[in-house]
Each structure stands twice: as C-alpha cells, then as structure tokens.
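A single protein chain has been omitted; all remaining protein chains appear in their positions.
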Amino acid sequence: MQTSGIVTLTTDFGLADSYVGIMKGVILGIARQATMIDITHQISPQNIHQAAYIVQTFEDYFPQGTVHVVVVDPGVGGNRRRIVLATPVALYVAPDNGVLTYVWRDATARWGMERCAVYELTEPRYWLPHVSSTFHGRDVFAPVAAHLALGVPPARMGERREQIVEAPLEQPSRGRNGELVGRIIHLDNFGNCITNITPEHLHAAGFGDRVVVQLIGQRIDGLCRIYADVALGALVALIGSSDRLEIAVRNGSAAQTLGAGIGDTVRVFPAPHDRS
Amino acid sequence: MQTSGIVTLTTDFGLADSYVGIMKGVILGIARQATMIDITHQISPQNIHQAAYIVQTFEDYFPQGTVHVVVVDPGVGGNRRRIVLATPVALYVAPDNGVLTYVWRDATARWGMERCAVYELTEPRYWLPHVSSTFHGRDVFAPVAAHLALGVPPARMGERREQIVEAPLEQPSRGRNGELVGRIIHLDNFGNCITNITPEHLHAAGFGDRVVVQLIGQRIDGLCRIYADVALGALVALIGSSDRLEIAVRNGSAAQTLGAGIGDTVRVFPAPHDRS
Partner (left out) sequence: MQTSGIVTLTTDFGLADSYVGIMKGVILGIARQATMIDITHQISPQNIHQAAYIVQTFEDYFPQGTVHVVVVDPGVGGNRRRIVLATPVALYVAPDNGVLTYVWRDATARWGMERCAVYELTEPRYWLPHVSSTFHGRDVFAPVAAHLALGVPPARMGERREQIVEAPLEQPSRGRNGELVGRIIHLDNFGNCITNITPEHLHAAGFGDRVVVQLIGQRIDGLCRIYADVALGALVALIGSSDRLEIAVRNGSAAQTLGAGIGDTVRVFPAPHDRS
C-alpha cells in the first residue's frame, strides 16, 4: 500500500492548549509535505469508547494509504503498548488500549486477521530523541506517523503482535420480549443520539423498517428516511449518516428534549401486526 | 475565472464529531492538492441568518477563484435545491435556503445579475456514488467543491436557474422619531454586538459621526474609531472590522455587560444640535 501523505488526528486534547499544534510541528519537522487533517480533539477526556466509535466513522472517506493517529491515552507513561495497525487500506497509530476496537473488528471481518498486521512501537529511531513520560502524542505517535506518511513500512516500527487489546464495548443484546436492547454511544453537535445498533443488527433480528423505538419513556413508530419526514420539533428515528440507529428531533436537539445521555438504553421492538 | 485551488468550509457541524474531517477526506480523494480553510463550524445549529452574515464577511480576503462551501442545511434530504453560485470572483456551494442571501445581494449589486450565475446541482457524476438522506455535506457539497477546485466549470454541475432563494433577512428601518432601527445579528468571541446597520445606512439617513446609539436602556454618544478611545470597561460604538455598527466594551464583553443577545433592537439617533 502506497502512502497518501495524509495524516489525520483524533485526540482528547481540546483546542485551548498548544498540544495539537506541537504534534503538527513535530510531523512537519519530519514530513514537511504531509497533509494534516483534524478529525476532532474533543473526545471526552480519556473516553476510550467514544474514541473507538469516532475512529470507525471516517476511514472509508479518506484516500487509501492514509495514516490515522489516535491519542486518547489515560495510561500514558505506564505499561500499555503503543502500536501501529496496518489494514489493506489504512494505517492506525495509537496506544493499545481499546481505541481501535471497532476498526479492528471491521477490518478483520472484512479482510481476515492475516491481512491486518499489528506492530508494537519498539524502535526508538522513529521517535523524538527525548521521550517524556506524559506526552507520547508528541514524542512517539507524531514522529511515527510522520515516518509512515513518508512511506517507511510499518513493519520497521517494531515487533509484530498477534492482535490488539479490544475494549469490552457492549454490543446490542436481545431483551426478554424479543426486542433489541442497545445504548446511546455518542451525542453529536445537533443533539442527535447515536446508538450502537446497526442495520445489520436489525436485519439479524428479523425486523423490517416498521419497528417501534423506545427510550426514556418515549415511543417512536417506524424509521424515517430523513429528518424532514416529521413535523418541526418531533422525534424521529432513522439510520444516520454513520450507518447506525439514531434518534433526533427535527430542527431541534433530541438530547435536550429527552434529557438523554451517553449510556442510556434504547429498545427496538418489531412493529405490532396491523390488521390490513 | 481560474480556480485558486482553495476551498473554505462554513458549517454548523461543531468540532466534536467527525463530520468536518469526513468532508475534508472526500475533498482530498478528488482534489489531492486542494488547500482547505475552516471559516467556522460553530454557526448556531441551523441558524440561516447567522450563516448568511458570516458568509458575507470573508469573500474579499480570499484569492479570486476560491470555492466557498456553506453547509447549514435544516432541510437536508427534503426538496430544497442544492446550488452553486458563480460570481466574477468566487464560487459558492450551498443548499438554496437563504444562506447566500447577503453575498447574492452584494454580488448582483456590484456586477449585475447577468454576471452572477446560479446552477442547480443536478449532475450526479460529480457526487459520491451513494448519496445518503442526511449528510449531503459529505455526499454532494464536498465532492462538487472538489471538482470546482480542480477547475471543472460550474455550468457542468447542473441546470441554470434565474436566482437563489433569498431569506427574509431584516433590513434597518426608520423609527417614528427619525432614528434608524436595527438589530444585533451576531455576537463575536469578545462579546462585541454586531448589528445589521452599515455606514451606508447611516449615510443614507443623513447622519454623521455624532450619533447617539441606544440599546437595552443604555445610551452611547458618538462613534469612536478604536476600542481604546474610551476608558477600560466603558461602552463604545464604532464601525467594526466587517463594516457594520458594533457595540463593544473596552477590554470586556458588551453582550455580558448589557445582557444583550442576537435579535435585540438597536436605535441610532442623529446627535442633538449643540450650542457651540
């Protein structure tokens, strides 16, 4: 796989400090022609589950050979590994703490484990000369990403490992009445509530579009195609742009209207048989 | 008009999601050499008036042939048109819902309607192969912008239309005592209150610099040239950097001091005759 020369950045560093700018300076010092794209720096501090979700949403939209850096790293300086994951289409540089769980599952399901190589970052020649104990984004992840963007093969970065550490990210389960039981895993800028339920889960459960969605005492009948299918201010359930069940309010905030938060339970029932 | 290869982005997507990063990935997949500049992604969700104001502020400061993408799109997936507006100096890609109202008025006033061409985006060959119903920023606007940045003529994007949809953005009016009556249309990061009153309005009303500005029970005498013309913490009225009447507090926040918000009324009276 040839490098695209693009490096994306996903962190929990926020935008009020110089941390992100410093990582970019380090990358430019090694790969002056790299194109750097911010995904987000507003992952909730040290929230590995949210990071794992966000990292899954964008891979398909970047040119092949892009390097994706993910720094959500509550164990910085401790003994968690630092890795690069090389799939047939992209490279991920991250602490091995679960932030790559979803992309690992997707990639191994799509291409098989043998085509998804994991290397532990053990080769200091690709790091900054001095590695601090609190900012590996600057001292290890950024320089490694820059070398990968230049085309250095990931196998040079360190020793091969069998697999990554998967975080125990909850999958939807079946409730006692046959319903799918999932959770809200992300609230977006519009207050849309994004769940861990995908169309595949609905299909595997034998549900069609005529489902009933329940959360926080509210009931929504059926899946819509677009927000504008319902009245202004009304609740709507649909499969959102990242291919997950999403609960929204048209021209409003479902999170605010419902008082919903990350972790809240969402139940999906098959529609009752109608009499027509 | 030759393309500058620059694409600016103005949205209400916020920075906590991957939406903006995904749009940039799509653009780079088509136009690898494009230079992408964020204007802001913090338009109040679905606030078309605020978007229209912001979009008017920056055109003059970018090289000719820049592509400006504006995605504030409460009707996504519905039957609002998607358009490109081509003026003699810039290209705008946006939903046809009023976000281009101010730039359309400016451009047609400056160059005449015949030199401001509107095309509806009807040619799917310039979109992503699959168009979702909820994220046209990714599926339509980003790829169209990328093709324009590569130099594809806007006329190829679809059918010519006569004009855009103008939002009913309020203009200042005359009050019963001869005063100009305007409104606050934007609060900036410093708490400066930016109004819909321009120097042209003041001139047309026959007012000079010696006006009296009233808002929220406060009275400000005269227009200053700079913030530092008044004491620390004092209110000041001036023509701000985007060429509109602005109310500020020196080294403070006028919005906070006054409890002012978007939509609040601002009155400008000619100065009373002095006896000198």
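To keep things simple, chains are lettered A and B as they appear, and every chain counts its residues starting from 1.
Rule of thumb we're sticking to: contacts are C-beta pairs under 8 Å (C-beta built on N, C-alpha and C of every residue); 3 or more make two chains touch, one makes a residue touch a chain.
All values reported here derive from a predicted model rather than from experimental measurement.
Which of B:22, B:39 or B:121 touches the hidden chain is settled by the complete complex: it is B:39. Although one chain is not drawn, the whole complex shows that of A:135, A:207 or A:227 it is A:135 that touches it. Looking at subunit A, the residues touching the absent chain are 12-22, 24-26, 28-29, 32, 45-46, 74-78, 132-135, 138. Residues of subunit B that touch the chain left out of view are 4, 6, 8, 10, 15, 35, 37-42, 54, 57-58, 61-63, 66, 186, 188-191, 225-228, 238, 240-242, 251, 253.
The rule is simple: only the chains that are shown with their structure count from here on.
For the pair subunit A and subunit B, the distance between C-alpha centroids works out to 33 Å.
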